[in-house]
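Below are the structure tokens for one structure; questions will follow.
Here the complex is missing a single protein chain, while all its other protein chains stay put.
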Amino acid sequence: MSNRGPLAVAFIAGMLMIGDYFLDWGPLNSYAEWVQKYYIIIAAFAIVLGVASLFKLHLGKLKRKEDGWRYSIVTFFGFFAMIVTGLFMTSGDLTGTKHPWNAWLYTNVQLPLGATMFSLLAFFIASAAYRAFRARSLEATLLLLAACLVMLGQVPILTGGVFESLPEIKQWILDIPNMASKRAIMIGVGLGMMSTALKIIFGIERTYLGGSEE
Amino acid sequence: MNIWDKLQSIDRRWIFLVMFIVIIIPLMNPKSLDINVSEPTRKAFERIENVPSGSNVLISWDFDPGSQAELLPTAKAMLHQLFEKNVNIVVITLWPAAPTLADTTLNEISTLYNKQEGVDWVNLGFKPGLDIVVKSMGSDIHEIFPADDKGKRVENIPLMKDIRNYDDFNLVIDLSAGSSVDFYVEQAHGAYGADLVAAATGVMIGDFYPYLEANQLQGLVGALVGAAEYEKLMEKAYGLEPDKATAGMQAQAKAHLAIIIFIVLGNIGFFAKRKKTSPKLESLNK
Amino acid sequence: MIFNFLNLIFQIQIKEGKGPVFLVLVLFICALVFFLDKARKGASFKIRKIAGLDAVNEAIGRATEMGKSILYTTGLETASHIATIASLTILSRVAKRAARYGTRLQVPSFDPIVMTLSQEIVRESYLEEGMIDSFRKDDIFYLTQEQFAYTAAVEGVLIREKPATVFLMGYFYAESLLLAETGNSIGAIQIAGTDAVTQLPFFIVSCDYTLIGEELYAASAYLSEDSSIISSLKAQDFGKALLWIFLFIGSIFTFFGSVKFLSIIGGSS
Partner (left out) sequence: MIFNLIAPFNTPEGLGIWIAAFLTLCIFSFLYKDNPFYKFAEHLFVGVSTGYYISIYYWNTLKPNLIDELRKGFSALGEGNVQKAFGLDENGSIIAEPHLRMVVPLMLGIFIFLIFISRKNAWLSRISFAWYIGVASGIAIPASMATRVLIQAQGSVRDFCIFNAGCANAAGLDPQTATTSLWINSALLLIGTLCAVAYFFFSLPSKGVLKAMNKVGIYFLMISFGASFGYTVMARISLLIGRFQFLFYDWLGINI
């Protein structure tokens, strides 16, 4: 069995979406709107595969009593707590994430965990700056200087005299050299993306389909 | 390992510890901050100063606890200012998770000024629909918000009796963690001619400066810096004590300074080491 | 019937304001087809050295020597993001090498579809190398779709398994620095690649090699060792050259008052 079928599907699906972008034609446009709205359904189905993989991983750990197998129980506990309150319980009209227990778990477990992980960045950004910003070469020096000037321009650390112009310098760095290279990167990314996507719908790039055996 | 090597390889845990300390201390002990108030913040403050006593202001509370570090201080300072000036406040929100935060804050500050819910202020709560909500308030607020956050019918709220649309507000304030400022500029200001002041997070602020230049916004308070500036203005005008934004800004300044000092230390070590070791030796060491 | 059909065709019009995009796209496709044809006829294209690419083999070799594993993440986007697909192509090359050397390859996934695709791709790579018996499907596993839960778990893997080599390829958000700094702290060689402009600085400071923006796409083409895929790089360069000339000449003419160049690309209102 070759990959010809799937490649044809990718081609047709892709061409229809491109057509929708350029052409003003009722049936095509409403088809495209429909597709964009509902293709997430595939992702919703796929999550079952994800959960199966997660279960396999942790059940395996439990069975083999691997290092840290007790933590797998914690994962299952969290998972089922969310599933039971989110899928099977109702409180009046409130279901899913609006169910008070589910919402409570979200606000007091998931939200603070996420926010705290996010806030670790404040520490990591400091250690990364310390380690990486060394004036080893001209390039590294430019990196370092730009970072320090922008940081000094952000907050009032040094004030008075020459330092009063730091915010302006910061703004200039952001508006001119920073903008110039962002534009260039974006242009490159746009072209790279487009050519990769074209290769996919023309069937030149097919690695993503994996093997073609059986 | 000599001192220069050590300067180049400080264990990252020491850096973490220093960051921890320099951020916590100002938070526990905020002092009046010496900062220059920027033009957009001053404009916002002055526009609110010019709201006549007894008139109405609409606040669109478009942020949830996720962005409260940046926006709540501004919100609080503005509420203090408005209550101080005896202005009536109507609060709505376009964000589902915002009403509780708005309610807690309103209750906390209104009691300080003996202001009554329903008479001096009201929280109409959340309505989904973003720009559509903003647009519909141009014709009839009662229709889109038939009841307040607690389910009380608007007909029975004394404050809401004479308020029907944007014409009945002296000013509209959008406290936004997203792009709702766009809708207000387009609809409330563009289509219905309402005066507009906004506060936004650091990520979004850049998008909104053009509105200020085009006079579509009467003032703009940006991120934690803007909030700290606002607290400074409130301190000068009403003797309000500096609060969380000021504390936050001090923590920011100290943390930035700490990072820069670490960068400098690393570079001192790097250069001192390079001078001392001749190139030959260095290659042998490898 | 035929009349109806024709009637239908004539109803179709190009949407307003999409003209410039259409024009440029057609030009680009022409260039792509031209170079593809050249490649099919046996032309080979020289590509300049991309630092991160040469490091790929070296980094895999290092993991093998140390008897440690390789960790590969395809980023925090779904398979509908093109950068993820570019990353999957690179994964297929990395997997081949890993299979040849018998080095363990771990792929923690953020999206279940990407996980399934990764499993298929890695499996295929092992098959091609004749090492299917050492393919471990469970090493390509799903974690969760919540950004920071995924980050927390990958950090856990990094700190406990201590892989010798870490690949961070695809689209990333704020977690980029958390992953890269943790990878750095365990002394792994890190090769990153992303088209997320805002996250590039963090990879640059924390990783040994970083593929910047378009280099990620170029890498996926280059590593394929397939001349028809590499030929697309020529088309990309053609696009850039065209744009380069356009910007250069356009800016000069615009400076002297011509509005033509701005309106060609649809920039005048």
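Think of it as A, B and C in the order they're written, each chain with its own count starting at 1.
One rule holds in what follows: a contact is a pair of C-beta atoms (placed from the backbone, for glycine too) under 8 Å apart; a residue touches a chain by one contact, two chains touch by 3 or more.
All values reported here derive from a predicted model rather than from experimental measurement.
Q: Tell me the shown chains the invisible chain touches, ordered by label.
A: Looking at the complete complex, the unshown chain comes into contact with A, B, C.
Q: For chain B, which residues reach the chain that was dropped from this view?
A: So the residues of chain B touching the unseen chain are 13, 16, 19, 23-24, 27-30, 68-70, 202-203, 223-224, 244, 247-248, 251-252, 255-256, 259.
Q: State which residues belonging to chain C touch the missing partner chain.
A: Residues 18, 20-21, 24-25, 28, 45-48, 50, 79-82, 85, 113, 116-117, 120, 143-146, 148-150, 152-153, 155-156, 159-160, 198, 200-202, 204-205, 212-215, 218, 233-234, 236-237, 239-241, 243-244, 246-248, 250-252, 254-259, 261-263, 265-269 of chain C touch the chain that is not shown.
Q: In the full complex, which residues of chain A touch the absent chain?
A: Within chain A, the residues that touch the unshown chain are 1, 3, 5-7, 9-18, 21-22, 26-27, 30-31, 34-52, 54, 68, 71-72, 74-83, 86-87, 95-97, 102, 104-123, 125, 129, 138-140, 142-151, 154-155, 170, 172-191, 193-194, 196-198, 200-201, 208-210, 214.
Throughout what follows, only the chains that are shown with their structure count from here on.
Q: With chain A gone and nothing shifted, sort the other chains into their touching clusters.
A: Take away chain A: B | C.
Q: Among the chains, which one keeps its Cα centre farthest from the Cα centre of chain C?
A: Most distant chain from chain C: B.
Q: Please report how many Å separate the Cα centroid of chain A from that of chain B, as a whole number.
A: The answer is 26 Å.
Q: Roughly how far is chain B from chain C, centre to centre by C-alpha average, rounded to an integer in Å?
A: From the centre of chain B to the centre of chain C is 38 Å.
Q: When the centre of a chain is set as the mean of its C-alpha atoms, what distance in Å lies between chain A and chain C?
A: Here the centre of chain C sits 14 Å away from the centre of chain A.
Q: Residues of chain A touching 2+ other chains?
A: As it turns out, chain A has residues touching two or more other chains at 125, 127, 129, 131, 133.
Q: Touching at least two other chains at once: which residues of chain C meet that condition?
A: Expected reply: no residues.
Q: Going by the contact rule at the top, pick out the chain A residues touching chain B in the complex.
A: Going through chain A, the ones touching chain B are 115, 122-123, 125-127, 129-131, 133-136, 144, 147-148, 151-152, 154-157, 159.
Q: Using the touch definition up top, name the residues of chain B that touch chain A in the complex.
A: My answer: residues 8, 10, 12, 15-16, 19-20, 23, 33-36, 66, 225, 249, 252-253, 255-260, 262-263, 265-267, 270-271.
Q: What residues on chain C touch chain A, complex-wise?
A: Listed in rising order, the residues of chain C that touch chain A are 11-16, 18, 21-22, 25, 28-29, 32, 36, 78-79, 82-83, 85-86, 88-89, 92, 109, 111-113, 115-117, 120-121, 123-124, 127, 138, 141-149, 151-152, 160, 174-175, 177-178, 180-181, 184, 195, 197, 200, 202, 204-206, 212-214, 216-218, 220-221, 224, 228-229, 232-233, 235-236, 239-240, 243.
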